[in-house]
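Input: one structure, supplied below.
Removed: one protein chain of the complex. Kept in place: all other protein chains.
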Amino acid sequence: MPELRTEILVIGAGPAGIAAAVSAERAGARALLVDMQAEPGGQIWRGQWARPTLAPARQWLDALRGSPVDARYGLRLVDFAEPGLAVFDTAQGAVRVRCERLVIATGARERQLPFPGWTLPGVFGAGGLQVLVKNGWPVKGRRVVVAGSGPLLLAAAATLRAAGAEIACIAEQRRTRDLARFALSLAPNPGKCLQAAILRTKLAGVPYRRNAWVERADGAGRVESICLRRGARSERIECDALAVGFGLVPNTEIARLLGCALHDGAVVVDEHQHSSVPGVYCAGEICGIGGVDQALVQGEIAGRAAAGAATASFRLNIARSRSAHFARALRDAFVLRDELRNLAGDDTLLCRCENVTFAQVRGCRSQREARLHARLGMGHCQARICGAAGEFLFGWDAEATVRPPLAPSRLSCFTVVRSESTRQESP
Amino acid sequence: MKTDVLIIGGGIVGCAIAERLAREGIAACLVERDVVGGAATAASMGHLVVLDDDPEELSLSAYSCARWNELAASLPAAAEYRRIGTLWIARTEAELAEAERKRERLVAAGIAAERVSAAQLQVLEPALAATLVGGLRVPADAAIYPPVAAMWLAQRAIDAGARLRCGVAVEAIGDREVLLSDRSRIGARHIVVANGCAAPALLRGVPVRRRKGHLLITTRMQPAVHHQLIELGYMQSAHGTNTESVAFNVQPRATGQLLLGSTRQFDDHASEVTPRLLQRLVARATEYLPGLTQMTALRAWAGFRPATPDHRPLIGPWPSCDGVWLACGHEGLGVTTALGTADLLAAQLLGQELPFDAAPYAPARFAASSEHCHVV
Partner (left out) sequence: MSSEVRLFIDGAEFRVPAGISVAAALRHAGYEATRRAFDASPRAAFCGMGVCFECRVRIDGSERLGCLERVTDDMDIRCDA
């Protein structure tokens, strides 16, 4: 198995990871940046590597190109074979990386809530369809409903529209007054206001429904229509695709495997982005959902701190407090409404991997009980989807123990390590 | 409500005892601190196997496997009971000779067992390495999904009038009563300690040690394996006193997944998976099933077997404490022997005729190490 060595291993090549790796190198350390995607940029900067259109993306991706950072893609973490020795699965087989310190910048995924028809082809995550389109998924001339909650819906709709999709409507589950409060909260943040204004222009003429959510999706073999609930009214909308998401959930699996302390679903870090585990730094959405600006700031701090450089710069701290303000406003504005807990029927799947229905988990008091007695979360995604759903739907603890392999991996990833630090075994 | 028998521990053994007693009309109460079948039961393979290494192990496991077979038709599909048979695999002529001795012992006990040549091995299990020299096939052995089987037993107990209390732990055993973690007490004429590795925390001197094990399960697209495959060196691993050992032990699940075992460690008390042991487990499995390296691992986990010094369970009265009974220390055989354990304990507790000799399992064999029970 090939083995690489580095001083600082940065896992995740979105904005936070890129900023961390580049900043670590600038501070004089050697960094290896890895990502499971085929190129850098994470979700927010998908497609920017080949054709940058956003100023900060261009700036940081150029910085990455021009830096001596060793960047590798298509690597997915399996486990740590021993402390400081990461094992990755790749299309070509397993790869080991030996490192002294670690920066975890694994971003966030969308929270999905089950409703009848959510497993039909043509139903996507909202950000999910957005990134698929950025990687060439054809939507030209397709009629798409964008639904769920949060500012990501607008960004996704704008991307889809720019790629030629017809946006049938955008449905935001939150009430009008909460959204107005969120808009006001952006006032101290001119960058965010500008982004919002640009999105409004890009989405001119698209119906935007508040207090509205998708009740079900129907179709033979793929989605053909959805039912949109708005107060007492339910409306059927014909469509070729549904892009739906209910906010973001930090991808904390790697941090949890290493034992990093969490609070409210996010990794706890100090002012140097250092987690509760020595030598492990975390940056970006895994420290709490706050958007790209926060991710870049935290990435810079984490990279510098991991390289042993000072981090208490005035600029970084101002940026950090502004980002934290945005993160709080975001969380307060897009609280999920109770009706979303009652979308699923008895035969709606909660676990897509193992086909576990709501009826099968009735009476279970925890994610673990549902796993043991009904196979919930026992499949490929390892409860990444149903865990976040169960947390909202039933108040289950989604932060259950994570175990290797962190994702399904070929067995050759578990080849015996024979190194200086491995105890010699008697025959 | 009056409780005749309070059972501590909702693992498969505790559930089986509750079910057995409830069917007798006994007012039973089962107390589980977390989830039914959530500890050693959940971590186990669910191999229902007749083991013959000593006559006592043979009588308990053979009796229990027969009882599982009787229940097979009433088990729910999710319990995944399947008579897949066991194929004991020999790598050397010496192991083949051991296979023959094993066959003789099993046949003498009325268990069908047949020798398998190297050529037959390749026909039965084409995925096995061609260098293996033969083996022994025990067709009646079975596999089960233990947490669902445990819950099914618990539900049968409830249907027969037993009470189940989950999410509350027994903190101490007193005189004909227990103290719970919610500060309440439950009085009972008899108290059965069936909480596996946690028994010594309640009763000082119960000789149960934690023996860590690892399992790994693959995705559903795997090379076809039909039997539970175990290396003949397994019993050396199981009954040895080595701090650490690994043996090839693979089970095809009803889902089409392969469950890969097994490891044994005495001195590792961390509940996390130990990567080094996982590596050794996979390396060992690959020696027997070379095609595994191309396959996909889905999950791995670790658990603790409750081991006694002589590898036999503790079933019967705890001598130093009136009204306290043990049903623990089954090490890796708790799922296999749960039903036999329940029958034996219930017969002793109710003064009925014993299904088989109780003496080899009597906790009194370790009486020298026992002390008086805690007083609440």
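Residue numbering begins at 1 within each chain, and the chains themselves are lettered A and B in the order written.
Just so we're on the same page, a contact is a pair of C-beta atoms (placed from the backbone, for glycine too) under 8 Å apart; a residue touches a chain by one contact, two chains touch by 3 or more.
Everything numeric here is computed off the predicted structure, so don't read it as measured data.
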Return the single residue from B:23, B:105, B:176 or B:220 that touches the missing chain.
B:220
Just name the one of A:45, A:60, A:80 or A:124 that touches the chain not displayed here.
A:124
Which residues does chain A use to touch the chain missing from this display?
36-38, 43, 50, 74, 76, 91, 109-110, 112, 119-125, 127-132, 135-138, 221-222, 251, 352-353, 355, 379-381, 384-385, 407-408, 410
For chain B, residues touching the missing partner are 219-221, 255, 294, 296
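One rule holds for everything that comes next: only the chains that are shown with their structure count from here on.
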If you average the Cα atoms of chain A and of chain B to get two centres, how far apart are those centres in Å?
41
For the complex, give me every residue of chain B touching chain A.
34-38, 42, 78, 147-148, 151, 166-167, 216, 218-219, 271-273, 275-276, 278-283, 286, 292-301
In their shared complex, at which residues does chain A touch chain B?
79-82, 365-366, 368-369, 372-374, 378-380, 382, 401, 403-405, 408-417, 422, 425
